[in-house]
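Below is one structure, written out as structure tokens; the observations come after it.
What you see is the complex with one protein chain gone and the rest in place.
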Amino acid sequence: MRARLHPLTALTAAGSVAVITVAADSWLLSLAVACAAGVLSVRAGVAGRVLPAAAVILAPLCLSLLMLHGLFFPEGHTVLAQWGPARVTTEGLGFALDLASRTAACVMVFLLFSFTVNVPDLVSALEARRVPAQFGFVLASTLTLLPAIAARLDRIRQAQESRGLVLRGGLLSRLGAVRLQMVPLVLALVDDAGNRAQALDARGFGIGGPRTSYRDVADPPAQRRFRAVALLLAAVAVALRLAASWPAAGLS
Amino acid sequence: MSATTRPALLARIGGFTFHGDARPVLRDVGLSAAPGTLTAVLGGSGSGKTTLGKLLAGWLRPGHAGSLMGSLELGPERLVFHGLADDPRINPGAWSRRVGFVPQDAAATLSTVRSTVAEELAFGLENRGMPRADMHAAVAGTATLTGLTALLERDPATLSGGELRRLAVGCAAITGPEVLVLDEPLASLDAAGAVQVRDLIRGLLDAGAAVIVLSQAADGLARTAGHWIILDGGTVTASGPPAQLMGAPELARSGVVVPDMPSAAPSRRDTSTGRTGAAPVLELRTVGFGYPAGRGSPPEAREEQVLRNLDLAVDPGEIVAVTGPNGAGKSTLLRHFNGLLRPAAGEVRVQGSSIASVPVGRVAASVGLLFQHPRDQLFERTVLREVSFGLRGRLGVEASVSRAYGALAAVGLSDAAGTHPAELPASQQRLLALATVVAREPALLALDEPTVGLDRHGLDLLHSAVEAATARGAAVVLVTHDVAYARAMAHRILELDGGRLRQV
Partner (left out) sequence: MSQQSLTVPAPGQAAGRGRRLLEIAGAAAIAATYIFLVLTQPADIASGPVSFSALVALGGFLLGAVLLIVAVLPVLPTSTLVLIPVALVLNVVLGQLMGTTGLPFYFDSIGTVLIAVLAGPATGAATGALSSIVWSFFNPTVLPFAAGAALIGFLAGLAARGGLFRRFYLAPVAGFVTGVLAGVVSAPIAAFVFGGTSGLGTGAIVSAFRAMGDTLLAAITKQALISDPMDKAIVFAIAALLVYALPRRTTFQFPFVRRYRVLAGNAPVAAPAPSKA
């Protein structure tokens, strides 16, 4: 288990690939990256979660892009078809393909990262890199609270139904029911947060000064070198893109 | 070291007032805790026990949470507070390293950011920069003390109530504090869990810590204390050795539950059977139920049948108690009464007709179910609106208001009609939740652990509310792990064991 990727290596890899893909601006590369991420997710055994999550995000976006640029692209010259104000142009379709594939690549790469990373390892690694402990707290606490909240909301609904609340009817009564569920939820969360703040303070969370970590996350030298190279490549890609496009984007 | 003569912690509280409050919550409270001794602070609901405990442990900081007049003395160091801006400011991290606090809701101490019990224990040490090797040794030592060694790699979110309480004690004890304050350490634990926590406290005392227990029951643990302090209305009404205070009028007035005291109700099983021969209000016929494998709500119930071929009939006016250890499925059984859970086999009949296809909200008209956590049940802006909820449609405006006031009077909350429910103390929230059920006059009252968190006054009110309900012909089923209470209240006691009910 310790032989696996250090969480920062995975994060750096995902970030660098995303940046390079955006900088390269080639739909072929984008599609290749998206497919590679898909293959990796299958091999990591998380395809069952990555692919549906990606589909939910990407499907409406891609349809929206296709409708928007496929039909309305005033900058396009090569008209393939035309109905009234709507014009299908090669440039518009190409633009939609560029952006859809680019977003797909980035979404796939980052989802692959977040569904494979071990969050406690990531938090521990961030804290070891002097990222404020507060950031790790917010990240890990949110991920812990989310499933607990779903369970709590269910308990609230059960308790309220037991008091004769029938969840049914039109928009207004539904809104009313939502309000009734929100109030105990928000109240309990804010109250718990107050208690947790006292407990965290008591356990020295806000004490300042040096911190140590109980969890030991292995960080082999090879992975450090890999991270340096990946960051360098990303920086070069960004620099090249900026240099190449700057005049074209100048104030004209 | 003259540790045996000098108190580890000495507090003199002239008065403590929360910001925004007009009256002090605590006044004229003195407390002294010597190393290796157990002190019990006893008081009813709303007596200020928890505030006192948090104040002693630096969870409530003078100046930050409220204004304190008085002094806190920890070993040789003495802090004096005048309620002014230039008062000393307590450093919570440093203070709590030496005075640990374990709240009643043990889950509240968890950091929510550590994924194993071991890391949760180490959290307080990480923040203080202890080297990793020392930390491993400290975690191993504390795990042995708290009996958590076998659980070190578990996710804290999956622990049972008793395990969670021991983890919370471990988190407070791992820094080696001189003083430990435990708020209701035995609340809602079953017999096995309570024994483990009591052993743990014994171990802490043997290690030389001064332990202060806050409790609203003069239970077995409190009786082993060397010194009692009785808190009533925010002030000390009596203090001294337990033997001297056991029969004191101050103890009786304070609302502290004294388990051996003769109960207000004579044991009912001697007087009558309760069964009237009328048609049963509730009938369960060969009910079977199991949580789906993998994601069962109670972890102990996974894949296994929780209820098996279970029969139960409850007559009008009858009080039935269901007991059993934590995790036996008592709450699961209760949730079948109004359809929150639907049986996999068999059928549930309320007042003679099956509820199989009736929505929960409709069954609620005849079955009033009271949960363990009152906060989940309350959602209105005022106590009166809370009790009136759902009545107006059935009774009309005037009748619903008078019914609501009647229910509030029955639980002693008439004066609080305009208060926000969340501003009531926890025990009064439970009583309010009871009032919301009683006001609807259901044919069946189903109560899940109704005694937890109630002081003596609350128990008396609960008792009379149950009496009133049975007097008008309602049936009552109560689920409790408190066998003594069940014996005092119920006509019949059934034990849930292996998915079936057994007459005790």
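Just so it is clear, A and B label the chains in written order, and each chain counts residues from 1 on its own.
Criterion: a contact is a pair of C-beta atoms (placed from the backbone, for glycine too) under 8 Å apart; a residue touches a chain by one contact, two chains touch by 3 or more.
Treat the numbers as computed from the prediction; the structure is a model and nothing was measured.
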item: Displayed chains contacted by the hidden chain, counting the whole assembly; value: A, B
item: From A:Ala32, A:Ile57 or A:Leu231, residue that would touch the chain that is not displayed; value: A:Ile57
item: Hidden partner chain, touching residue among A:Ser16, A:Ser41 or A:Thr103; value: A:Thr103
item: Where the unshown chain meets chain A, residue by residue; value: 19, 22-25, 53, 57, 60-61, 63-65, 67-69, 71-76, 85-86, 91-92, 94-96, 98-100, 103, 106-107, 110-111, 114, 132, 134-135, 137-139, 141-143, 145-146, 149-150, 153, 171, 174-175, 178-179, 181-183, 185-187, 189-191, 193-197, 200-201, 205-207, 238, 241-242, 244-246, 248-252
item: Hidden partner interface residues of chain B, rising order; value: 18-23, 25, 45-48, 50-51, 74, 77, 79, 86, 88-91, 93-95, 97-98, 112, 125, 128-130, 134, 175, 234, 381, 415-416, 419-428
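Heads up, the rule we're going with is that only the chains that are shown with their structure count from here on.
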item: Contact footprint of chain B on chain A as seen in their complex; value: 119-120, 123, 133, 136-137, 140-141, 144-145, 148, 151-152, 155-156, 158-168, 180-181, 183-184, 187-188, 191-192, 195-196, 198-207, 209-216
item: Contact set on chain B toward chain A in their complex; value: 54, 57-60, 91-97, 100-101, 103, 105, 108-116, 118-119, 122-132, 135-136, 139, 157, 171-172, 297, 335, 338, 340, 359-362, 364-365, 367-369, 371, 373, 375-379, 389-390, 422, 436-437, 440
